[in-house]
Structures are given as structure tokens and as C-alpha cells.
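One structure below.
Complex shown without one protein chain; remaining protein chains in place.
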Amino acid sequence: MGDVFSVILTSAALLFYVAGTVGLIRFPDTHSRLHALTKADNLGLGLLILGLMAQADGWVTLGKLLLTWVLALIAAGAAAQLVARTALGDRR
Amino acid sequence: MTLAFDLVLCAMIVGAAICAAVAGTIFAAAVFFIVYGIFVSLAWLRLDAFDVALAEAAMGAGLTGILLLRALGRMPASEDRPGPALAPALAGAGLALALGWAFLALPESAGLGPVVRNAAPGAGAENPVTAVLLAFRAWDTLLETIVLLAALLGVWALSRDEAWGLPPGLPQRVRPDGVLAGFGRILPPIGAVVGVYLVWAGTSRPGGAFQGGTVLAAVALLVSMAGLAQAPRVTSGALRLVLVAGPLVFLGMAFIGAVLSLWQPGAAFLALPEAHAKSLILGIELMLTLSIAVTLAALVAGPPEDRA
Amino acid sequence: MTALLPLLILMTSAVPAVITFFLAEDSHRLRNTLNLAGAVLKLALIVFMLREVAAGTVYETRLNFAPGLYLLLRADALSLLFLTLSAFLWLLTTVYAIAYFEKEHDLSRFFGFFSLCVAATTGIALSGTLISFFIFYELLTLSTWPLVVHKQDDKSLAAGRSYLSYALPGSAVLLIAIIWLESATGPLEFAMPHPLGGLEEASLRAIFALFILGLGVKAALVPLHGWLPGAMAAPAPVSALLHAVAVVKAGAFGIVRVIYDVFGIGLVAQLGVGLPLAMLASVTIIWGSIRALQQTEVKKRLAFSTVSQVSYIILGAALAGPYAVIGGLVHLVHQGLMKITLFFCAGIYQERAGITRIEDLGGIGPRMPWTSVAFSLGAMGMIGLPPMAGFITKLYLGIGAIEAGAPWVVAVLAGSTLLNAAYFLPLLYRIWFLPGNEDLPVAPAPGLVVPAAVTAAAALGAGLFAGAAMSPLGWATLIVTREYMP
Amino acid sequence: MSLILPLLAAVPLLGAIAAVLAPRAGKGIGLGVAIVLLAALAVLVGGLNTPVVLPLGGWEPPLGIALRVDGLAAAFLGLAAVVMTGVLIAAPYRGAGREAAAFWPLALLLWGALNAIFLSRDLFNLYVGLELLTLAAVALAALSGSAGALAAAIRYMVFALMGSLLFLLGVALTYAAHGALDLAALPGRNPQPTDALAAGLMTAGLLVKTALFPFHAWLAPAHSGAPAPASAMLSALVPKASFYILLRLWFEALPDLGRPGFLWLMGALGTAAILYGGVMALRQARLKLVIAYSTVAQIGYLFLVFPLAGGGGAAQPWAAGAWTGVVFHALAHGLAKAAMFLCAGLWLAAAGNDRIEALRGAARATPMAVFAFALAAISLMGLPPSGGFTAKYLMVTSAFAAGAPYWALGPLLGGLLAAAYLYRPIAAAFAPVEPELRPVPRGQQAVPLALALGAIVLGLASAPPFDLLQIGRPEAAARGVE
Partner (left out) sequence: MNVTVLGLCGALLVGIGVFAFLWQRHLLRRVLAFNVIGSGIFLYLGAAGARGGAADPVPHALIITGIVVALSASALAVALVLAHLHASSATRLPEDEP
């Protein structure tokens, strides 16, 4: 049962990653690309981690997976802000 | 099934390496290098070498990547036409073919795996890699921390005389309430916990002084980049004491072993007494981690520079 | 005791050398006494040794460097001949140099290298193996270069450069010859003649040629003599001792050692290399004399005369008849005594009367009687007039040549005697018979004249009392009868 | 004896750490380390009659790493100790400025790396030691901070990085094939087809680090650009460490792998280095460049050990002579070259530039330094009574005894070339012009004189070092060269 759940979620995550990458290639300027990357990929990552949670064999691994996602979210958000501000030309 | 994964992984690694080598601009090359580093650490996972995967991701991809990007920021965008390509291509291809043939011609595995595995518990660390690093080949590890110190001394010696005495690296100008400052406040505590955990876990599970040290170095770099704390001056005694604490403790312990060996047959240079080897190894590892973290942070920050 | 004497003799000139280097510039008295004491002590030791070696005792010192490379100092009859000559003349030249320099600068350096050079000459005389000979031969080159460039002017620096550019390649060739020979026969000691069967004749001839090439540089054989005239730019005591006695004789001494103690007369005759060497020596004799004729400066003429005179020794050694060898060996001493007298006098003329060119020698005789008498004695000796020592050499060489079946050598000797007369008599004529300008102030210098007079007397004595056992001729006969014609 | 090896290995590193903590006391710490190490070496050499092995941490190889001292190691440790002591005494760095705070720790780290290499028996440990040596050397080469020095240092770094990677590749292959890294364990393993490739890669890496002829481009600018005490250490000791590893590799770990073709190539490259270095030294106008190119030439001598004593020829009677001759040459060159660079440093400080013309009249201004330079020159030319002569004699004798006199060409021509390019500075020193050099205190001139005298004494008293080198020598042919 858990496997089916994982397969569905990981394939959904894959879909989001593809969307993010297409966005990165197709969009004209930096800011819109940033949108595609941060939003789509992070969502994809979230789905991926949810899928993997089904496979987790204990609370500790579950905790680590969640921690990974949280950290990735914070990092992506901060980085996107900085890149955007630099792209705008004023100092961060 | 796993063969397919490996083939794809290897293709990705080689592709990233080629892009890093021949990318048009240096910035693209640096970015591809970081991607390449991540893929290589994946390859280490495939080889069940978790310690190495950690090290490769943290140092190979992470720190080296930051080094390249930081240096790129200070460089003019100069068009660079590489030299003649024939001789290098022949050399590279020849070497690759020779190594490939050698890999296939190697005899069946003659490694020291089993020997290490059953000697490791006696040496005070269940994780065989940490046992090798801190017990069997402790001399290598000691020299290695000295290499780090030598590199740092070299980097500091490259500063200009007027800038001597300032803290390492370029002074950062950060908007006090900006995103970086916020980011700089959130991440360090988590990073510190992860770093220390890595060191502590090193004795039994993958981890160790170098991997933990690298994480702590990243935390230190982030804090100084976010302008939250001013790095100590290059000539400050405290900074220098922390820099040499690890090798000093390690060398001191080793030397005490040598002196003890005069009348105690069991003791020897670099030997840890059997009874409390585990706690000694942990102690040494913590001190090493402290020194490694500060040294790596200072290495990446670079020589002290004045306002220019 | 017998093991220490050779080393002690070596030390009597090496130790003063090392100490003198560190003496302060103005401590003239201490420096002079140190060097003179060293010379006197050395002479005493040698006189003691002369009697012992004549009685047959053997002195040997062996210093081990590495297996196959050891230093052997061995006092045999031949080495004592050269040793006595160099010790006796070193004492006189030290006296001469002290008076010659008085208050000039860099004297500690000069006397340090001066004693070091004599130590090297002693080492050459005493060496018992080819390698020991080579080590001291090289040390001689290194210690003479600073003496040649002592005045540090451009002329002497150029002379030093040409000296090194001849000497260093020569020593490289000599090293090749030694090692090529010793690679087949193992370390060679002069005392125990080795059967050189290990190598075939062709390579033995090649080795002999390399030896002559290497030693010929210092022995100033014709194509290799270019550095000698230039080296006259050195101060008088340097050119007196070094180029009349130490350096040039080292080359000739080496050739004698190679012919008699390394190859052996039999092998030299069998290889047929004796005759070409004799021819080369003859060419040098004639060529040296002709070049001397063309010179206008006194010291240059004496230099070329040295080039030709040294080849008498090589000629004697190459002819291999008993008389010829005695003639050659005794000329080693005679030429030393006569030539040093001439150089002393030339130095006095230059220093006291400012005369360097032959023309302005006019009328100097009456004004500097002692120096001119000594000069004349030396010149007559060189020509070979009885009763001077030179006559004995030429006599023995002539007899030896006839005995060895090489009559053309007599013609060479006669020719060179005529040439000697041709380039010495005009000097004597100018000194005694031509009027010179009287008003030239001539400062008396006993410190310079006495050594010149002593050596002139010694040259005369060597001729007059040749018959005595302890005379150079007597000792040369002893060498030949004891070691080369058993 | 079990305390001497740890002392030799650990004390320089401890000194470096102390120098980092107390930059102002750098010189004091350096001299303290020198005294301790010289004493330790005196005891070691005094009591050494069989090789001493110390398994580190008590773990026997192949699991652990072992330190071992035999005649060869003791000789090189002695050379490092003497040269480093001279350099540390002569170094003029005071206070805690940029240069002083970097020079003392880096110099002691370099010393520690040298000792680690000379003692180690483990290939990967040699790699880490070599890397520490290179980093310290590059940092010292760039110490002066001038544009030229930095360019030379970065070129040195590029070559050194490639060299250490090749060596690492060889070590990786060796471990993969044999599962052992200890030099003593390797000969016991049955040979694998990959050994030739592994040895070739290791040798190529070490050749780059020893700056043998085709890979010498980095040596001259780096050694002449560095400050004088640093260039003395760089020229006298650093290339010797990688050559020492080559000796260990080819005469102990893989003795019979040396095929004639390879041995001949090494000899040919060595002879080419001698001639090339000599000719280049002749054409330089700056004294330090002349001395640096002389290093390129003198390194060529060392590689004559391969054709004369390498491979199957190791058991020949003359092999002992050639092998010892080459080690003698390494020792004599180390002492002489350190003395020369220290003299060059003195004159550079006194005259403001190091062109040979600036030396005119130096014989009067700095007589002891000129005498030291001349003594060192005598040893480099291989004239008796210097150590250089003993080495040249042993090498040329072995060449003739081996029936290959063409190998004698290198040392003999090298001696003449050395005479040619070293004559110019000495003749300039004797020039009659009044020296415009600022006076140099005699104390400073004493250090190069002592080092140069060491090179001469090595020739005069060459029997004890000869016997020392036979201890634990592979295939110790006891008889000398007959």
C-alpha cells in the first residue's frame, strides 16, 4: 500500500520538477525564472519527501526528511530574494 | 536495474565534468563544477562510502565551489582562449585509456577491509573509517591537519603588508535587517547542531571530524557574511590558539604516548591507551573539528584585505 | 713515528696557511715569523729525512676516504728530490716576499694562499697514489689562482682566467685518464708496480696520451703553454716560486711519475710512446727558445725560457737511458735554482730600478753589483757554461741521448744552447758593458738581494760539487740506481 | 632509541605551532628546534648500526604506518638539520609583521615535512608529506609578494599540483593492485601487470617535483624570486625530498622493475639537465638566477644513479659506489647551494640588487662571504678536497667500471660548466674597483662559511659518511669500488 502511495507522489514531484525546468528555460527574465525555480522545485521536493516518508522505517528518518525539506525551503527562499535584489541592481 | 542507475549517474557525472572543463564562461564552469561535485557524492553513496560522500559534498562540491565563485567575483571578465588542444587531448585520452585498462587488469580485491574491520573495535571506534583515520593511520590525519594549517599560513602571507592585522577576508557590507541577515540568524543554530552531531556520530556511524568541521565552517562563513559577528583579527592570539588547538592536542597526546613508552611497553608514539581509547578519540576529534572549522572558514574567506 | 713524518711535513706548510688566513692585516711580525718558522721547521724535517731515506727507511701515511679512495703520503727518493727543492726555495722566497711587499694590503690573504700552495706542492711530491697526486694537483691550481690575481688589476685577472681555462680542462682530462686506468687495474700505488695487462695496447696508448695532455698543461708543453707567459703579470715572488718551481715542476714531476712508476720503462718502450714524447719535448725546447728571443720584456723572456727548460726534464725522462734520466731529474733541481735566481733579480730590477724592458737594462751592472752578478751566474747556468749546474744537465742529457741511440737529441741540445746564448748574452752585455743613465736612484734592498745571491751560489755549488753524494746530481743518481735500474 | 624518531618527526611541527602562537619569538623557537634536532640526530647517528623501525601507534604495517631510519635516511635528516639550522640562524626576519609571522612557521613546517618524508615507509604518507612540503615551499616562494615572485610561485604551484596528482594516481594504482602501501611489504607481493603503469606515474610525478630537465621550467624563477633564506631551503632541500622518494621507490619497493630502457632514459635526462642547466647558468645576468640554474644542472647528476646502479645492475660491485656517490653529491650540493644562496642574500641586501656587476670589489667588502662562495663553488665544480669531488670520483669510477664511460661525460662536463658559470661572480668579486657594498657584519657571513666548510669537510672526512650510508642499504655491496 505504502509503495503505491510513494509512486504516485514521486511521479507528481517529477511533474513539478519538469515544470520548474521548463519555466527556467522558457521565461524571458531573471525574476520570472526565479518564480519557476523556487516555487515549482520546492513543491516538487515537498511531494518527493512525502512520498519517501512512506518508506521511512522510523521516526528518526522521518524527522530527518522533514528537516531536509525545511532547510531546503529556507535556503531557496533566501537565495531567491538575494538573487532578485542583485538582479534589480541595488545592493542587498 | 541498479546498473541502469549507475550508467545514468556516470553519464551525468561525465557530462557535468565535460561542461565544467569546456564551458564558455568561467562562471558556467564553476556552477557545473558544483553540480559535478553533487553527482560525485551520489556516486560515493552507490559505493556505500557514506563518510566520503559527506566529505565530497561538503568539501569537494561545497567549499571548493565557494572558493571558485568568490574568486570569480573578484576577476575581470577576460576572454580566455585556451592553448593548443591536440597534445592535452592525447595526454588525457592516453591516461584515461591506460587507467581503464589497468582497472580491468587489476587482480581480485586484495584490500585490508577484513583486517581493519576486526581490529577497529580495539582501536576505540566502531566506524572502521574513523578507526583508520584516527588510530591506524593517525599520522596521516595529523599531517593532514598540518597541511591545512600550512595552506592557511600561505594564504595569509599573500595579503599586502598594509592589510596585515585586519580580519581575514573581504569586509562585508550587509543591510542590517535584510534577508541575508535574517537567513544568517536562522541557519547557524541548526548548522551547529548538525555539525556537532556529525562529529559525535563519527565514531560509530558515518561522519567525523572533517565532515562536521566543514559544516561548522559553513556556519561560521554564513555568520560573517551576514555581518552578524566580526571575525577576529589575523594577529589575534585567540584565533591562532583555536587554529592550532587540534593539531596541538593530537601531537601532544602522541608525544605523551612516546614518552610513556620509555617505561610502559604498551604505550608508543601516536598510540592511544587501550582502556579509554574511545573517549580519547572523541576528545581529539572534537578539538580537531574546532580547528578544522576555523581553518576552513579562514581559508575560504581568504587573506585579510583592506577597503580596496 | 715513520707513519707521521710525511703528514707532519705537509702540516708544516698547511697549518701556517690556515692560521695566516685569520690573522689581522697589520700583524706583519706575527705573520712573518709564523711563515718563516714553518719553512725552517720543514727544511729541518726534510734534511733529517734525507739521511733516513738514503739509509733505506720508508715513510708512509695512509688516510682512508672511502673504499677505493684513500690518500697515501709516501716519502721515496724521487719525492725527496722535489721536496728538498721546494722547501729550500720556499724559505728563500718567503724572505724575498716579506721584503718585496713590506706594507701592502691583503698580505694575510697572500701569505695564506702562498703557504697553501707550497703545502699542495709538498703533497704532490709526497703522494703515493695517482688519486692523492690528483687531489694535490687540483689543490695547487686552486691555491695558485688567488696568487696570480693578487694585484686584482685587469691584466692579472685576465691572466688568472687564461690560467684556469687551461688548468681545469687539463685536470678533467687527467681525472679521466686516472679513472680509466684504475677501473681496469684497481687503485695504483707508485711503490708496487702493477702489471697493466688488464687493458689492451690501444687503450693504454690512449691513456698515456691523456696523461701527457693532462700533465702537459702544467708542464707547459708546446700547445698547452699559453697560460705561462700571461701569468707573469703576478707579483715577482709569485712568478719566482710558482712558475719557476712549484706549478711547472709539478707537471714535469707528474710525467716522470707516470712514465716510471705507473707505466714502467719497459711498457713505455713496448708501447712506443717514449719517442713521440721526446720529440714533443724537443719541439717545446726549440719553440720556447725562439719565442723567448722575440720578447722585449725581461720577465716574458724568462717565462718562455722556463717553457723550454722544463722540457729538458721531460726529454730526459722520455729517453729512458740511465744517463738521460739522471740528467732530466737533476735538471729539475738545477733549473729551479737558476730560474728562481733570474726571477728574483728581475723582480729586484723591476721593484728597485723600475726596469721591465730589456733596453733599459743598460749599465745597471755597476749600479746594482750583487743583483747583476747573481743574474749573470743564473744566465750562464741557463746557457750551460761550466762550472754552472746547467752544464752538468746538458752533459748528462747528451751522453744519455747517444746511449739511447737518439743522436738527433744532441743536435737539439746544441741548438738550444745556442738559442739560450742568443737570448741571454745580449742581456749580460747590456748590464755590464753599455752605459746607462747614472742618475737613476737605486734603493739598496738587502732583503731582496740576499735570497738572489744565495740561490745563485747554490746553483754554482750544485755545479761545482756535483760529485758529492748529497749534491742534486748525487741524489738523482741514487734515485736512478735504486728505483729505476735495479 | 624509541624516543628519537618521534622527536625527529614531531618537534619541527610542534615548533611551527608554537611559532604560529607566538610570532615575535619565531627565531628563538626555530633555534630551539634546531638544537633539539641536532642533539637527537647526534645520538641517532652515534648509535645507528642497523635500521631502526617504529610502527606508529603500535600498529604494524600494512595496517599502520611505520617510520624507519637507515643510513640513507640518517644522511638526509642530517643534511636537512644542518641546512635548516644555518638558514634559521641567517634569516633576518624580526617582529610580527606579515613576512616574519609567515616565515618562521612555514620554515619549520617545511622542516617537519622533510623529516616526515625521510622517515616514512608508507606511500600515501609520503604523498601527504610531499604535499605539505609543496604548500610550504610555494608559500615561501611567494613570501616577498613582488609580481615576479608571485608569477613564479603560481607556476611552481601549477607544476607541483600536476606532479602530486600523478604521484597520487600511482599510489592509488599500487594500493588497488597490492592492497598494501608499505615500502617493505611491496617487494613481497607478486608482481601485477599494472605495476609498470603505477611506477611510471609515480616516477613522472616525482620528476616534475624534482624539476628534472624537461620539467625544470618552474625552478629557476621560483628559487631566484624567493627571499634568500627561503631560496636556500628550496634549492638545497626540496628537490632532494622527491628524489629521496624515487630512490626508495626504485631501489627498495620495485627493485627489479627497472628495465634498461627506462634506466637509460633517466641517465640521458640527467646528462641533458647537467648540460642545459650549465649553459643557461652561463647566460644569466643575475647572481640568484645563475645559482638557480646551477641547481637545475646539479639535480641532473642525481639521476645518473639509475643507469649506474639501477635495475638488475644493483648487485654489481660498482653499484655501491655509484649509489653512495650520488647520495654524497646530494649532500654536498645541499650544503654548498645553501651557502651560495645565503651569500647571494647578503650581497643583495648590501648592494640593493643581485646583478653580477654589483658584486665588483666584494672580496674587499665581504671577504668571508666571498671565501664561503668560493668554497661552495669548489664543491659544485667537483674539485678536491670537497664532497663534490668524492661524489664525482665515485660516479665516474662506477661509470668506467660498468663499462659505460659515456655516463662519466655528465659529471666531467658539468664540473667544467660549473667552473665557467661560477667564475664570473668570483672574478667580479676580485675586481679592483672600490666596493659600493654596504659593510656586512662578520657574524652574518659566518653561517654561509660554516655551510661551505661543511661541503669541504664532507670531502676530507668522507669515510664515516660512507660507512653510515651502507647501513640498511639495499644490496649493500660491502666492498668498495674495485
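In this document, chain identifiers A, B, C and D correspond to the written order of the chains, with residue numbering beginning at 1 in each.
Rule of thumb we're sticking to: contacts are C-beta pairs under 8 Å (C-beta built on N, C-alpha and C of every residue); 3 or more make two chains touch, one makes a residue touch a chain.
Everything quoted here is computed from the prediction, not taken from an experiment.
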Where the missing chain makes contact, among the chains that are shown:
B, D
Hidden-chain contact residue, picked from the options D:L3, D:A172 or D:A349
D:A172
Among B:A49, B:L228 or B:L260, residue touching the chain not depicted
B:A49
Hidden partner chain, touching residue among B:V35, B:V147, B:V234 or B:V294:
B:V147
Note that subunit D touches the chain not displayed via residues 124, 128, 131, 134-135, 138-139, 142, 145-147, 150-151, 153-155, 157-158, 161-162, 164-165, 168-169, 172, 175-176, 217
Contacts from subunit B to the absent chain lie at residues 2-3, 6-7, 10, 13-14, 17-18, 20-22, 26, 29-30, 33, 36-37, 40, 43-44, 46-49, 51-52, 55-56, 59-60, 63-64, 67-68, 70-72, 74-76, 78, 80-85, 87-89, 91-93, 95-97, 99-100, 102-104, 106, 108-109, 111-114, 116-117, 120, 128-129, 131-133, 136-137, 140-141, 144, 147-148, 150-152, 154-155, 158, 160, 208, 210, 296, 299-300, 302-303
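By definition in this document, only the chains that are shown with their structure count from here on.
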Would you kindly tell me how far, in whole Å, the mean C-alpha position of subunit D lies from that of subunit A?
57
Taking each chain's centre as the mean of its CA atoms, subunit A sits from subunit C at a distance in Å of 98
Where on subunit C does subunit D make contact in their complex?
64-69, 109, 131, 134-136, 138-139, 141-142, 146, 149, 151-154, 157, 160-161, 164, 168-169, 171-172, 175-176, 179-180, 182-183, 186
Per the contact definition, I'd like the list of subunit B residues that touch subunit A in the complex.
173-175, 178-180, 182-183, 186-187, 190
So in the complex, which bits of subunit D are touching subunit B?
2-3, 5-6, 9-10, 13-14, 16-17, 20-21, 23, 54-59, 62-65, 96-99, 101-102, 105-106, 109, 112, 116, 120, 122, 124-125, 128-129, 131-132, 135-136, 138-139, 142-143, 145, 150, 169, 173, 176-180, 192-194, 197-198
